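For this depiction, one protein chain was excluded, whereas all remaining protein chains were kept in their positions.
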Amino acid sequence: MSVRDDIAARMPGGDAGLILAVLATAYLLYVLAGVVLGYDLRGQLNSLATLTFYIGVFAMLSLALNLHWGYTGLFNIGIVGFMAVGVYVMALVSKPTFVAGGAAQVGGLGLPLWVGIIAGMVAAAVLGFVVALPALRLRADYLAIVTIAMSEIVRFSFLSGDLQQFQLFGSKVGFGGGSGLILDFVPPLEALFQSVGLWGVYLGFVDATKVIVPTNPKPVVDGLVYGLLLLTFVTVFFWLLKRTGESPFGRVLKAIREDEDVANALGKDTDRFKIKSFMLGCALMGLAGILWLMPQGAVTPNFFRPRVTFFVWIALIIGGAGSNTGSVLGGATFAALLYQGPRYFQNLVTTVLPNLDSPPGFGQAIGPLISQLDPVPFLLYTIDSIRQLQLVVMGLVLIWLMHNRPEGLLGHRKETASVISLSRPKAAAAATDGGSADGDVQTDGGVDVADNNGGVDDE
Amino acid sequence: IGGGGGGGGPDGLVVIGYPESGIQLFRDYYSASDGSEEILVPDGLRSGSMPGQVGNDMENVTGTAPAAGGPNQETFNQLFQDEYGAAPGVFTSQCYDSVAVQLLANAAAGENSGPAVKDQMRRMANPGGMTVGPDNLIEGMEAAANGDDISYEGASSSVNFDEKGDPAEAAYSIWEFDAENNATTGVDKQSFAGENPDGAGPMADSGPGGSDREISVGILLPETGDLAAVGQPMIQAAQIPVKQVNEANPAGISVNAQIEDTQTSPDAGVSAAQSLVSAGVPSVCGSASSGVNVPVSQQAFIPNEVVGCSPSSTALSVSNLEDNDFIFRTAPSDFLQGRVMAQVMAERLEVSTVSTLFVNNDYGQQLSERFSNVFSDQFDGEVYNQVAFNIGESSYSSVIETALSGPDN
Amino acid sequence: MSVDANRNATSGAGIEDRSDVLLRVRGLDAGYGDLQILTDVDMDVFDGEYVTIVGPNGAGKSTTMKSVFGLTALMGGDIQFKDEDITGRKPENIIHVGVGYVPQNDNIFSALTVEENLEMGAYILDDVPQDAIRAVYDRFPILEERKHQKAGTMSGGQQQMLAMGRALMLDPDLLLLDEPSAGLAPDLVEEMFDKIDEINEAGTAILMVEQNAKEALRRCDRGYVLANGQNRYMDTGTALLEDEQVRQDFLGG
Amino acid sequence: MGIAETYSRGREFAIERPFALVLGVIAAYLLGDLLLGLATGQTQFADIGSLAWDGLMRGLVIGLAGIGLSMTYSILNFANFSHGDYITAGAFSGWSTTYLLAGLGRADIGALMLVGAGGSVYGGTLGIGMLSTPLAVIAGIVVAGGFTILLSLAVDRTIFKPIRDEGGITLLITSIGVAFALRYLMQFVFGSDVRGTTAQPPSVGLYLVDGTVFIDAHDITLLVIASGLMLGVHLLLQRTKLGKAMRAMADNEDLARITGIPTERVVRSTWIIGGGLTGIAGYMFILWKGTLGFNDGWLLLLLIFAAVILGGIGSIYGAITGGLVIGLTASMSVLWIPSAFARAAAFVVMIVILLVKPSGLFSGRSTA
């Protein structure tokens, strides 16, 4: 029986090819939609930047979740809690100090952005530790409920008036309560390029793009560059998690997922492994949260409702838990089709068929269908409500996947938890050349054991 | 105090919120109290359906709201009535004004470009030139397309923008619920003229104008979510000027209005705004709640140089945005409403001890804060508790209990 | 009498003609999901007979048992019990025709008490037969001592006894036992085999899988050797015990 | 010390003692704080009374809905995240009926059936209430139960049954899908607005030392119906074989089938009992609080989970007790902490119980 059966095997270029193909399809669809919607070049670029942005954040989040669930079997449905802590702590550290009269109600410590980002990740990891310590002893479904409860506690805390503002190191800081925080620090891209001394170069580049986007090209370029930045982060996440999984460390995680007592009896300090894995995942979720909200200009606690967590789960399940490639694909597919898709669909319909007068309520929509078998008002109403139905669609997709393809798009893929291929070494084991470490990124795990009897070094 | 019985609680309550959670809140209030407190609510709760939904006449409730106090209020009311067969709700006139000024500015600018529209906003709204209102919007459009200077006199106010993009003058109506007719009735009105009632701030000296073109405008208001009840009539109102222009086609101008839903949620609002930006609209009427308006302005409007003109976002923080002058609003800042409320509470309702219950967002926090400051500093009142409540809870008994109890609990 | 390794297991002893057949399995192909484990397995149990299946680990012995009880994916063949076709029937229905089954693993309700476990054994009856419980307690006194203990906290051997007891509650015509002596102390192994003899003598036919092959073959009427999901040998117990090839390959010499 | 002597095994033992100590100290502190408040007049008896009553009412709803969740949790072995939306579905179906009966001839039928979507009819205007329109309310209760039974059977049949063997987590994830689909379908049909459903019910003020506690007709209705149903379920499971079959199935499904338990029928009975109670709980919840929105059940779900886990999964007494504890915590915590943390407090209680006694208060004492 083969350990793998998946689409990537039939795909030129393997996993990378598959990811590229999916991305290309998504972009093509969006460009086409833009054409129909009559977007000018600027609009097209904007829409692609937005798409890239969401692909990036969902891919990162589902990669991080894959570490928890796919590798370690930790059923974390408190993702938003870790994202929230990441962003909020980052804001607290990096927002400029308070000056009266500005739009911001409270200030921050005014430290550089990168300090804030690290602080945010550390805070998310620490929260992970706090949750993990007691909760890791619990059954998977209990852990689920504890984590989701924790994420709600985090949200309530940021909402509460008691943390709205306080003094820290002599500055007036706080979490802003229900109003949230205005993220009035240096924009992230500016901070990034300034820190490497390329800000001038970047501005020059932006100026040069005036050829394509004549007026005010900066937000467009910013959006695209930020999107690329996110994709870079996705690559880094991917690389990190793939290495984590394909290693003795990952092997222990896998064993924990299967039967913790056995791993423990074999001498593995399972609690430590679980805590490490959990904290790493939480830090990555914190980072993903930061990258998602950092450029948004403001953050409010109610963004961090549990449904965002479920979005990430849907993304992961679409791609296939246990597989990093799957996580990226799932994130991209989710972002393009389920998250952003319905808006475009609705706009397309209203553009193609303008002046449709959809009925104001379900009653008026369903009435004609019942009394005169006239489906038109109902259809119009349905299209008009596509944004609410978006979540219905997500639910149905999830159900469908669990029924028909619980292993996700990529098929039943079990990435072998080992640095090397586990095939039987040749009697005179081929001298190992050590392999180039960078090669790791491209092959996605467990090259079919049976097909690879020849070499120990598959990388 | 377990409801009205014993002493120790405040004599008055200020409730700042939106209808969706307000229904539950008032229900819980009426089942925990005998209704002896004087209650004052601001604009957010001005919805005629409240008594019906709460199942109580709500006779102890008085309200304030930015008035439709403009010179052309009647005309607008008639327009709305004709179009939708219903009385206009709160902030509808501000919506009309917001869209109307944007259309004029766009016609004057002669191109669908944010910066160009921005430069024309004050030129169209503030005094000087032909006086235009809802009744002669068509002529106004022709004139604007012709490059003429215009002074828009709106339904909600005279619509003169000050240097922050806020209305330079404001009027507030004092209203009560009319349970019989599922409506609210204004019982009084109070006007403020700012330091520069005629407005101030930078504007273009002239407008190129231009005919036979299509004007784009975005409408970004809550169709669903916590402000759905208020938002839906606002969307209707915002569409009236668009229809007017499209029917008459002044100077060959037609309008393409794109409507997006903020779902009363910042993140959904930002995505919706992004999609408007992608579609290339130069200006947007929105968004409604301050909690959404601030992030949307910062993330979508300001960097992309799109004009945002909110009809109802009243929080103080909106004035202070670093906006390169792209953010306007036709609703006055709660800086004023807080004052009006304090005055009504102290003088009209003759209450000297109050607690406030406010929705936990920009709007609620800032208005409660402002009210409390004015009430205690200028009217010698005492504010026992300022209690925040979160939207969408299934029971508010405990917050009400806190609000109704003695000082500082 | 020695048995030819290639001979079809069922062709001997005139088995096809006997009329008192209780369980008849023909051409059984079965497995899990898409994975086929058994190929063309034939097996008979006659009224009151005592049949043992032996074979290496992974041969498919348990799978055969499970297939009779409707717990695997059937891919072919048919199963008859008392002239009734029970192929593909659901387990909860098979118990009604008079078959009892003690699985190899997971054979007790661990969260229920000992007594409740026994009561569950007679679930399909309207009332709990107190005499049946009594009889089980008489056979396994430790169960009575522990009747209010959670079954899951009993020792491995105690659990095995409980599982047997549970299956006896309905006084079945055919009892399927999957390694009943595994994990039992020697006195109990002996006792268990004696009990099985007793049960058998009282008229219940037995189909049993055992790794304690020598003992099992010694006691049974007939034995099957299964390997790689196929019938290899079939003969009387003693004949199999004496067969050099069988001893060498399957009984550890 | 406040913590009952419980026998402990293995690891739990090590953490139980210090925890119990800390908990005891905290409890003593809270009690002291409360007494001090009462003594100085900061806190009033009537406050405590109304909060406790409020908590009791909430607890009954949570407990009633929790029974169903607890049963399916233990028998089908998964945490059903769509349970909250069954509550909402029950509420909408029941209230649609109530509106129809109470408002027939006084308003548009469509508006009534959609429970006044978009503010087309107000429950207050129709004068709905247990005393004013008793028939409409009772019919609503019946329909709420019946509809939710049908719904849960249908969902089980089409969605859960085919993947029943896949394990708890698969089912859990699937149930999240069901929850999304169901919730937003209801939003699609009934709109997203929160509507008031009842006229203000008559109430009596009970004078308590220093103030009044108001108790209204709907509180009493809830009390009577919830306790009646709880008793009913108790008798049903105690007097029939069903209870035992459920426990056997919860324990080892394969073996249950081998012993002849008609597992599918047991599953169906589980959904019928659980669904019925859940639907009625949904209806009563709305009757009690007086408003209805498409999110109501979902918002309640986490509290229900807290209650069920607190009580011990599979135990109906656990669900009821857990419900009361969670309800009271959520309401009464404001005596000590800011009201923004009321829900958080309930979750904290749940987490603490999970640490001290992971199997819940009533572990092992399952359905009957």
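We just call them A, B, C and D in the order they show up, numbering each chain from 1.
Note that in this section a contact is a pair of C-beta atoms (placed from the backbone, for glycine too) under 8 Å apart; a residue touches a chain by one contact, two chains touch by 3 or more.
Criterion: contacts and distances are computed from a predicted model.
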item: Among "Lysine biosynthesis protein LysW", "Probable branched-chain amino acid transport ATP-binding protein LivG", "Dihydroorotate dehydrogenase electron transfer subunit" or "Pyruvate synthase subunit PorD", UniProt-listed name of the chain not shown; value: "Probable branched-chain amino acid transport ATP-binding protein LivG"
item: Touch criterion as defined above, residue of A:218, A:268 or A:343 at the omitted chain; value: A:268
item: Contact residue for the chain not shown (choose from C:39, C:87 or C:158); value: C:158
item: Candidates C:97, C:124, C:142 or C:239 - the one touching the absent chain; value: C:142
item: Among A:57, A:136, A:224 or A:280, the residue in touch with the chain that has been omitted; value: A:280
item: Footprint left on chain C by the chain that the document does not show; value: 32, 35, 55-59, 62, 104-105, 142, 149, 153-158, 160-161, 179, 182-191, 211, 213-214, 249-253
item: Footprint left on chain A by the chain that the document does not show; value: 1, 3, 240, 243-244, 247-252, 254-255, 257-259, 261-270, 272-273, 276, 280, 414, 416-420, 422, 424-425, 429, 432, 434-435, 437-438, 449-450, 456-457
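Here, only the chains that are shown with their structure count from here on.
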Excluding chain D, groups that stay connected where the other chains sit: A, B | C
item: Computed distance of Cα centres, chain D from chain C, in Å; value: 47
item: In chain D, residues with contacts to at least two other chains; value: 192, 340, 343
item: For chain C, residues that touch 2 or more chains besides their own; value: none
item: Set of all touching chain pairs, with the criterion as stated earlier; value: A-B, A-D, B-D, C-D
item: Residue numbers on chain D that touch chain A, as the complex places them; value: 11, 78-79, 108, 110-111, 113-114, 117-118, 120, 159, 162-163, 166, 168-170, 172-174, 176-185, 187-192, 302, 305-306, 309, 338, 340-341, 343-344, 347-348, 350-351, 354-355, 358
item: Contact footprint of chain C on chain D as seen in their complex; value: 241, 244-245, 247-248, 250-252, 254-263, 364, 366
item: Footprint of chain B on chain A - complex, ascending; value: 34, 37-40, 42-44, 46-47, 50, 101-105, 156, 159-161, 164, 177-180, 182-184, 215-216, 218-219, 222, 295-300, 302-303, 340, 343, 347, 387-388
